[in-house]
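A protein chain is absent from this complex, but the other protein chains hold their places.
We just call them A and B in the order they show up, numbering each chain from 1.
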Amino acid sequence: MTFEELISSGALRPFKGGVIDSSVSTSLPLVAHNIKSLKVDIAAEQQVRLVVAYTKSCQAAVEINLAPNSSLELVEVYLADSYANITVNQAENSRCKSLVALLRSSNATYTYALNGRNAESVFDALFIASGSEHATLNLNTRHLISDCRSASLVKGISAGRATGEFHGLVYVAQDAQRTDAQQQNRNIELDNSHIVALPQLEIYADDVRCSHGSTVGYSDAEAIFYMRQRGISEADARRLQIEGFVQDVVSRCQMEPVCALVHEAVTDKLSKI
Amino acid sequence: MANGQQPNMLKIENLHASVGDKQILKGINLEVKAGEVHAIMGTNGSGKSTLASVLAGNEKFTVTEGKVTFLGENMLELPIEDRARKGLFLGFQYPVEIPGVTMANFMKIAVNEKRKYNGQQPLTAAEFLKLMREKSAIVELDSKLTARAVNEGFSGGEKKKNEIFQMAMLEPTLSILDETDSGLDIDALRIVATGVTRLKREDNATVVITHYQRLLDYIVPDYVHVLYKGRIIYSGDKSLALKLEKEGYDWLINDYKE
Partner (left out) sequence: MKENSQDIIQSLESREYQYGFTTDIETETLPKGLNEDIVRAISSRKGEPEWMTEYRLKAFRHWQTMSLPTWAHLNIPPIDFQDIIYYAEPKQKKKLGSMDEVDPELKRTFDKLGIPLEEQMALAGVAVDAVMDSVSVKTTFRETLAEKGIIFCSISEAIREYPELVRKYLGSVVSYADNFYSALNAAVFSDGSFCYIPKGVRCPMELSTYFRINARGTGQFERTLIVADEGAYVSYLEGCTAPQRDENQLHAAVVEIVVERDAEVKYSTVQNWYPGDKEGKGGVYNFVTKRGICHENARLSWTQVETGSAITWKYPSCVLAGDNSVGEFYSVAMTNNYQQADTGTKMIHLGRNTRSRIVSKGISAGRSENSYRGLVKIGPKAENARNYSQCDSLLIGDKCGAHTFPHIDCRNKSAMLEHEATTSKISEDQLFYCNQRGISTEDAVGLIVNGYAREVLAKLPMEFAVEAQKLLAISLEGSVG
């Protein structure tokens, strides 16, 4: 299954940008395919599902504005070398849930500006770099006002001679009291590859709950022992761990039929490393 | 009851093991025959869990001396998974969470690896699902849990039931249950213990490691051993467990000269 097939089958509705208000049907997920630039204004109270797919090498700039009480479920899939810059501005009570699968040499920058109170951003991402690829994921979560929440989970795998990079920043402005920001980054390094991680916190308010964590290396010796005790070979145990590692992110995708496609693409990528 | 004619299933001779520079097991001797239930008791830090881990082959520990024979074979030579495939099952005190790996997938691989080791054909998906349903009933394990990741988000009781469920799936020759009773309320304890008892056969054996007598009300041992400072310092029948419950370990420890 490909994006092209999904679109022609009518499961996704092509979208070129613009205002999404009650006049626009949102019963099907919208899809922006190999776009150069996309500007989306989601009107108040609207609930939108949007897929951005990169299946041909491209440079893209995406700007999404969420009006009060609106929500967006965003899935971004990189199946070609791309350079992408995505900015999401969130007004009060807006909710954005993003899922990113970066499966080629790409440089993707995500900026979430939480401008309105009670805005919430959930970000789940997976990057896999193999061969001589170089995958970079930048995430900048900006808490600019009080009472917002953000939670991100970024998982990376590098294999072959590839490089995988994660640059994360949680910024909390002085007025952004009662911020709840959590950022987690987990990486697995295989073969002769290279992982770089810079998870950063920049905090100017005191009444906050902020934490981040970053790890490289995933051989959980206890889990390997547990699996081998049940008769599973060490090689299989390690493979299972990697599948589980990836599955943890992929299973957070809730937008069918795109999820099946993401799952397939990820499995395919894993089979080659 | 114990059968004197049976050959040893497990024979531990003068087993010493350490972690880092610290010697934990200092000469364990134990023989287990088919059909027997042994209980190993002892205070915290006596080496009970280490013994279980070492038998299963946990690489965290180094065996510095001694011999372990399992079904006539030098077990210390075998990798962890081959010990398991040969029929050794360890019920973990703290079952490990494996995110993203579903119970069903995990068990399917484990069961079929064991079958392959014994020269059997792998189970078909249908056969496997049937087996799962059958076995999960033994410990009243919620069938929904098998769709979830291994132990992830399971309650303490569910984790322990899940251990016994896996034991049922793998039909081990020798089961070592490491503090399976810890952290269980009385209902869960009963379910777990009944599950273990139902799995007991003439051709398998169980070693129960526990802190308390209460589990032994359900799983009645043929022998009770007291582990202290890395050695078995006393062995007796099931009445020993009751005596320990009443009088504690002091009377034994005070008698014991290192």
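Here is the rule we use: contacts are C-beta pairs under 8 Å (C-beta built on N, C-alpha and C of every residue); 3 or more make two chains touch, one makes a residue touch a chain.
Please read all numbers here as calculations on a predicted model, not as lab measurements.
Hidden chain, full complex: it touches shown chains A. Considering the full assembly, A:217 is the residue among A:18, A:217 or A:257 that touches the omitted chain. Residue in contact with the omitted chain (choice from A:8, A:174, A:254 or A:267): A:174. From the set A:19, A:190 or A:259, the residue in touch with the chain omitted from the display is A:190, counting the whole complex.
Touching the omitted chain from chain A are residues 174, 177, 187, 189-217, 219.
What we mean here is this: only the chains that are shown with their structure count from here on.
The distance from the centre of chain A to the centre of chain B, with each centre set as the mean of the Cα atoms, comes to 42 Å. Remark: chain A residues 220-223, 225-234, 236, 240-241, 243-248, 251 touch chain B in the complex. Per the touch definition, chain B reaches chain A in the complex via residues 56-60, 79-81, 83-85, 89-90, 92, 95-101, 105-107, 109-110, 113-114, 117, 149, 166, 170.
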